[in-house]
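Every protein chain except one is present and positioned as in the full complex.
Just so it is clear, A, B and C label the chains in written order, and each chain counts residues from 1 on its own.
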Amino acid sequence: LQAAVRGEEYIGVIGAGISDDAVSALAFEVGRLLAENGATIVCGGMTGVMEAACRGAKSSGGRTIGILPGSDRADANDHVDVAIPTGMGEMRNALIARTADAFIAVGGEFGTLSEIALARKLGKPVIGLRSWDLPLAAGGEETLIVAATPAEAVELVLARSAQTRPRV
Amino acid sequence: LQAAVRGEEYIGVIGAGISDDAVSALAFEVGRLLAENGATIVCGGMTGVMEAACRGAKSSGGRTIGILPGSDRADANDHVDVAIPTGMGEMRNALIARTADAFIAVGGEFGTLSEIALARKLGKPVIGLRSWDLPLAAGGEETLIVAATPAEAVELVLARSAQTRPRV
Amino acid sequence: LQAAVRGEEYIGVIGAGISDDAVSALAFEVGRLLAENGATIVCGGMTGVMEAACRGAKSSGGRTIGILPGSDRADANDHVDVAIPTGMGEMRNALIARTADAFIAVGGEFGTLSEIALARKLGKPVIGLRSWDLPLAAGGEETLIVAATPAEAVELVLARSAQTRPRV
Partner (left out) sequence: LQAAVRGEEYIGVIGAGISDDAVSALAFEVGRLLAENGATIVCGGMTGVMEAACRGAKSSGGRTIGILPGSDRADANDHVDVAIPTGMGEMRNALIARTADAFIAVGGEFGTLSEIALARKLGKPVIGLRSWDLPLAAGGEETLIVAATPAEAVELVLARSAQTRPRV
């Protein structure tokens, strides 16, 4: 079986680079639960929600990928296992959208909104936790599925990523 | 004076690749009025809203730039003057966000939502015409400024692009 | 007929951002002759060879496109008509390779070498003028076609771009 897809979901955790304690605690718990369920975390590799989710994932032995806006691998937060320094700025959000199978948005500002939209454009599901309150798309498609807790977000995302992750 | 910035706004017109007659008519009028006011149109270069806006701009002698998702320049619609075939798919939305000084969104689905968000992340204003109904950002910033008509959209966007376009 | 491809070659002129008088004079003449022959110049939009080629093209009424490494349109040299600020750094060389139909390399260092290689990877011809002295590819394909003068370079590139430019 292929190492890169063997029994593994790649779940994107997206959110702002600055987050208050409450949002960081949610992101930590999301990361921890995803790792407990065997998922690899894909994120922007920086501070705030990204760091909290990586820290959570590493606290239960998970694996974390950081796709960085800058050109220096050392910019990654301390809990990123594999860092990809893109030098593309916010354009790297499209790489995160392509790399993960499904997403959890925790809080978030405009960067997170772009990530939600790029993921949905690719037909990948996004679960929101205290994130943007978004209407349906003009075509009637759901934009964001709202979860109330990290546990619910993780349950919802894993149920959906089973449909969108690569088959081997 | 620099040719690329001499007295010229670059206004992004964003919207879906499939549009009904009503939305296409709005996009045509937006393109026409922008060109009348001396603005260069920046868009994704394809069909639907993009094509209608380019057609409108050319109808009053304007200039149009199409930043294409595919790798072939010939994919551009017939009213694109300068085509940039990126081969980057939807990732090219980030190039459109960087290239234009301000934006008008006409209708639109997830790709348009990503474009709105990427533009706002860069601090560039976006005017919406029958587009997404979006809340304020968590930080309180306006996401989309709603216009009722093409004329109002063009007036609003040009008032704002005067602040965000490059100085020389 | 499509505006973006109507009877127009897009010719890439590539070379270093710092160039001595002799190399700049060659680049100016290349730009001038390309414009006289109706070709649009595609380049990196910055200083050195890029600026000299754009200046040459504008001296005979040509059209110039600058695909910039940075995020600010005002970084373009004064002779760029249409500037695309990519924010991608050297990665934008791949966009130049996709946009032009054929290339002339004037002088050049590592950035130029990457541009030559990316163009050749896409099957597009590159003419060299005092540029890299490169062996054939392992598969036996020509890497760079050497010209002795700007006039010869322009003649060679236009003969070849007639094969690789988009049909309509």
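Convention: a residue touches a chain if its C-beta (ideal position, glycine included) is under 8 Å from a C-beta of that chain, and two chains touch if they have at least 3 such contacts.
Here the structure is a predicted model, which means the values were calculated and not measured.
Listed residues C:Ile11, C:Ala76, C:Leu118 or C:Val154: the one in touch with the omitted chain is C:Leu118. The chain not shown here is touched by just one of A:Gly12, A:Gly66 or A:Pro150, and that residue is A:Gly66.
The chain omitted from view is touched by exactly one of C:Thr64, C:Asn93 or C:Ser161, namely C:Asn93.
In the full complex, chain B contacts the hidden chain through residues 71, 87-89, 91.
Looking at chain C, the residues touching the absent chain are 16, 88-91, 93-95, 97, 107-111, 113-114, 116-118, 120-122, 132-135, 137-139, 141, 143.
Although one chain is not displayed, chain A still touches it through residues 1-5, 10, 40, 45, 58, 64-67, 71-74, 76-87, 94-95, 98-99, 165-168.
Just so it is clear, only the chains that are shown with their structure count from here on.
At the interface between chain A and chain B, two copies of one sequence, more than half of the residue numbers in use are shared by both copies. The innermost chain, defined by the distance from its C-alpha mean to the mean of all protein C-alpha atoms, is B. Superposition of chain B on chain C using C-alpha atoms only gives a rotation of 180 degrees, nearest 5. Computed centre separation for the pair chain A/chain C is 40 angstrom, with centres defined by C-alpha atoms. A straight line joining the Cα centres of chain A and chain B is 29 Å long.
Looking at chain A, residues 88-89, 91 sit in touch with two or more other chains.
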